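In this view, the complex is presented without one of its protein chains, the others remaining in place.
By letter and in written order, the chains are A and B; residue numbering begins at 1 in each of them.
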Amino acid sequence: MTDEILVIGAGPAGLAAARTAAAYGAKVSLLDDNRQVGGQYYRHPASEVLRSVRGDLFDEAERGADLLATTSDPNVAHLPGAVFYGFAEEGIAAFVHDDRLRRMTPGATIVATGATERPVPFPGWTLPGVMGAGAVQNLLKGQRTLPGRRILVTGNGPLTLLAAANLVRCGAEVVEVLEAARNRPPLAMLPRLLLEPEMLARGIAYRAILMKHRVPFRSRHVIVEATGSGRVEAATVAPVAEDGTPDLSRARALSVDTVVAGFGLIPASEVTRSIGCVHVHDPGKGGWIPVRTEDLETSRPGIFAAGECAGAAGVEKALLEGELAGLAAAMRVGAASGPLAEIHRDRLRRRLRRLMAFRVAIEAIYRPPGSLLSLARDDTVVCRCEEVTLGEARRWTRSGVTEANSLKAITRMSMGRCQGRNCLPTVARLIAAETGIDVAEVPLPRPRPPLKPVGVGALIGKD
Amino acid sequence: MSEDLRLGEAGSRGRRISLTVDGRSVVAFEGETVAGVLLAIGHIASRTSPVRGEARGYYCGMGQCWDCALVIDGKPNRRACMTEVADGMRVETQAGFGPTRFG
Partner (left out) sequence: MNREAGIPTAVETVVVGAGIIGLTTALHLARAGREVLVIDKAEPWREGSAVNAGTCALQNKATNLLPAYRQGLVEWRRLAGELDEDIGFVNKGGIRVAQSAEDVAALRAGAADQAAQGVQLDWLDGNALRDRAPWLAPTVTAATFCAEDSFASPLMTGQALIRGLRAAGGGIAVAGLTGQRTQGGGYRLSTAAGNIDCRNVVLATGAWTDRAAAMFGIGISVRLNVNTLSVTERIGQFMDNLVVTHIAGKFTLKQFPNGSCILGGGFQGRGDKDSGRKELDLDQLQENIRFQCSVVPQLRDATLLRSWVGFTAIAHDQKPTLGPMPGRPGLFFAFTTNAGFSMGPYAGRMVADAVLGRAMPEIARDWTPGRFAA
């Protein structure tokens, strides 16, 4: 054990954690598989010139410049392009960096691995031209390029609205924006919404942008199908009926070349799941999240989790949690102590509690209707890597294979390069639906190292 | 440049880089990823899938789904969204598993 702190993931939470721990004098190793820090939220073009293109719209990196500069803190060793391999041996963290497998024995680890897009298969979702809301944000923020010419935005949750607003501001032709949820706050939630007036105002501003550009925003609407030969050429959309399924009698066809489908985020909890931390299923936070103490320590001593990987709830929460985890980890390794650190900690805890109260209202507004699995048909590919259809998977669940591990072994679902990120949630929903249990009762296979795919050559070093 | 989907004026995007996409010469800008270039020029299918032979392209945009994988400088299964462009780079649409050195 050393007094060094390992931070996995250099997005908002990881950066805030690294900066805070370093400010208290702790030595921090900060790794991320991207070459640039900032994660998806602070994503910015690699070239300085490109950064100035529509820099007026995408100023996250500029506003976060201070945080992004964490990498130049003398207490922070930033390892760009480092793939976290996993905890292979007790207490030893391994990662691949610069074509070398390296290891360290941190005194504390902060997992800040963010979130991934919730996979919601619908007919045609594998066609080129269909992409996630995060994918579009990355294209706009990181490439300053539009995804297509006529765009349908469909999905569920605030990020999808944000992606739509950004597309419109960049001059893209967005034909419609569909939100699957009812999108009206229950009256009881209004006081909670007012807890964070600034964030509330931002949400309203995104809607105003759509209105100003006369882009129709329809709540309780969803995509039914994307079609085209080799790429998206059209989409069918429909209102969501009372039972949560699309009302096909009122379906309409739209001529589009791009479908942005963003059905919310799911926590990237592979690291904490791989080492057996206790997790709970919290639908409002996107799925399985590690159980944590008030100071964000998981059930494994010395392993902290911060940000989206411990509950998808936005960048403000990620920043606060990162700061708190960085402080708590610094206290654990003995770098921070005393009344000032405690005052700092108490202030962060209070701020987090208020923010989470606000998030309850947001979750209520965007609660998705019914089973989104019902969008897929029997011939819809649900495992994009191994190309397994819903019908094939369902044939097995109906013949009694109702355990994720067995279904995986038979169909190869989740054994491909995405390591199950794009299909395990579907597997769980399918098993739950077929056996009449809650997804929270469907145990998922424990992730095995490498927690992200790594090049064979990189694992053994250069010749 | 008016043809493509890039934001801003061509002159505002920095140093030009030249690469080929399926043998065709394509102009890109320093700092762009292969995925960014392909989408900008409307070349949205990166590959055809090995089992069903279906077209696939940029989907997650953050290196996790591998649907944008294609052949870069002769090597198959390279993710377009995670690869920055370089002068003289050869980018090819991937069919199925792509080329093997001895296949």
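Just so we're on the same page, a residue touches a chain if its C-beta (ideal position, glycine included) is under 8 Å from a C-beta of that chain, and two chains touch if they have at least 3 such contacts.
Computed from a predicted model, the values in this text were never measured in an experiment.
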For the chain not shown, which residue from A:66, A:90 or A:198 touches it across the whole complex?
A:90
Note that chain A touches the absent chain at residues 88-90, 92, 94, 101, 103, 400-403, 405-406, 409-410, 412, 415-417, 419, 448-450, 453-457, 459-461
Give me the chain B residues in contact with the hidden chain, please.
50, 75-77, 96-103
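Quick note on the criterion: only the chains that are shown with their structure count from here on.
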Please compute the C-alpha centroid of chain A, do the same for chain B, then give the distance between them in whole Å.
24
List of chain B residues in touch with chain A within their complex
4-8, 12-15, 29-33, 35-36, 39-40, 44-46, 49-52, 54-67, 69, 81, 84
Write out the stretch or stretches of chain A touching chain B in their complex.
33-35, 40, 45-50, 52-54, 116-117, 126-132, 134-140, 142-149, 170-171, 230-231, 381, 384-387, 416-418, 421-422
